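Everything below concerns the one structure shown next.
Excluded from the complex is one protein chain; the other protein chains are retained at their positions.
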Amino acid sequence: MEVFVHSMDKAVVVAPVGDVDLSVARELQGHLKRAIEGKPARLIVNLGKVPYMDSSGVATLVEAMQITRKQATKLVLCDLQDKVRSIFEIARLDRVFTIVSSQEEAVTIQ
Amino acid sequence: MEVFVHSMDKAVVVAPVGDVDLSVARELQGHLKRAIEGKPARLIVNLGKVPYMDSSGVATLVEAMQITRKQATKLVLCDLQDKVRSIFEIARLDRVFTIVSSQEEAVTIQ
Amino acid sequence: MTPTKPQSPTMERLDRDFPLDAVPHTPPHVVVELFSQPRYLSGARDLVSAVAKRFGFDDAVCGQLALAVDEALCNIIRHGYDRRPDGRIWLSLWPVSEDEGQPHGIRIVIDDLAAQIEPDHIKGRDLDDIRPGGLGVFIIKQVMDKVRYEKRPGGGMRLLMSKLLPAQADEQGGKR
Partner (left out) sequence: MTPTKPQSPTMERLDRDFPLDAVPHTPPHVVVELFSQPRYLSGARDLVSAVAKRFGFDDAVCGQLALAVDEALCNIIRHGYDRRPDGRIWLSLWPVSEDEGQPHGIRIVIDDLAAQIEPDHIKGRDLDDIRPGGLGVFIIKQVMDKVRYEKRPGGGMRLLMSKLLPAQADEQGGKR
């Protein structure tokens, strides 16, 4: 996994590339924490280049959600591939997260 | 692996879908033999949907080449994915076969 | 070397009526033995997905079977071996009884030599309690038709699971 971080005007985009499993979950956690610390209005996690995620990856995102809720940061996930969407559905978290199809939508959705 | 066969005016297109390895090489061989028996002017093997091929698959194509050379059928391979191109290069067969990038080209190339 | 040591070197047809959460008497068709290291998860799940595909599962279910195995292995690495990198894990695969090479499903058994825990204590959390973690066992049970944990007589834990192909599941009243 590699992680690209892109800071925009009012949003930070964190875009991991590659499978997100137990072997890299901590690394993703670090990137998310640093992004959250900057208190952006919006934290966008672009999963377009993540073919696979297990519950370690999901746990990292749940944790990010809990921290962002305590500050004025809106967390949005975008561009999920089918296999990744499937784990959110199985875990019934697809309603808990704000999930949109494209990064453009992630920037504008209220 | 599935195999789609499409007969056009002067060409037959054989398009396997999926990995072509020892477990399916004989099945592909059967499809190629039947296509060749019709003595088409051109036999196009579209590999656009083949992510992987091992030497069993390559052997099937070499065999098809040898039969087509004995009759007035021109064999053209098209749309190879990188991993599949790589085995033709390693086996130094990329110069022995006529290989083009698209099916359109495969229909017209002389 | 593997705890699911074949009792007979010949390959018998698996009995269709053999319980789907027990270890068959025939040797596993594929066994992966690996160290308890997260970097080997991807290899294990890609193998499971590829084998399931050959057994006839569609791509979506292959991905889910790989996920279930990944979750089980993660739990062994994290809870069983407490992240020690030198624990051994055995992942064994069988086709469920076959008609002319077409299996009716897949059996997966995962063995370890880690600390034993009461099988009843291995359970997923209530999904309404949203917190990081606590999803692995729930996911495994969602994905598989049958799931059973047991203490291995020789030490360590064993997870037995299976999933039938849709046509078979309909016939035998399993989950799709």
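Chains here go by letter, A, B and C, matching the order in which they are written, and residues are numbered from 1 within each.
In this text, a contact is a pair of C-beta atoms (placed from the backbone, for glycine too) under 8 Å apart; a residue touches a chain by one contact, two chains touch by 3 or more.
Only a predicted model underlies this, so the values are computations on that prediction, with no experimental measurement involved.
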item: Interface partners of the hidden chain - shown chains only, full complex considered; value: B, C
item: Among C:Val51, C:Val96, C:Ile139 or C:Leu164, residue touching the chain not depicted; value: C:Val51
item: Chain not shown: contacting residue from A:Ser23, A:Thr60 or A:Ser86; value: A:Ser23
item: Among C:Val32, C:Ile110 or C:Met144, the residue in touch with the chain that has been omitted; value: C:Val32
item: Per the touch definition above, residue among B:Val5, B:Leu22 or B:Ala72 touching the missing chain; value: B:Leu22
item: For chain C, the residues touching the chain missing from this view; value: 1-2, 5-6, 9-11, 28-35, 37, 39-40, 42-51, 53-54, 85-86, 101
item: Positions on chain B contacted by the hidden chain, ascending; value: 19, 21-23, 52, 54-56, 58-60, 62-63, 66, 82-83, 86-87, 90-93, 96
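Operating definition for what follows: only the chains that are shown with their structure count from here on.
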item: Chain located farthest away, centre of chain C as origin (C-alpha); value: B
item: Centre-of-Cα separation between chain C and chain A, whole angstrom; value: 29
item: Centre-of-Cα separation between chain B and chain A, whole angstrom; value: 43
item: Centroid spacing, where centroids are CA-atom means, of chain B and chain C in whole angstrom; value: 39
item: Touching two or more other chains - residues of chain A; value: none
item: Shared interface positions of chain C, touching two or more other chains; value: none
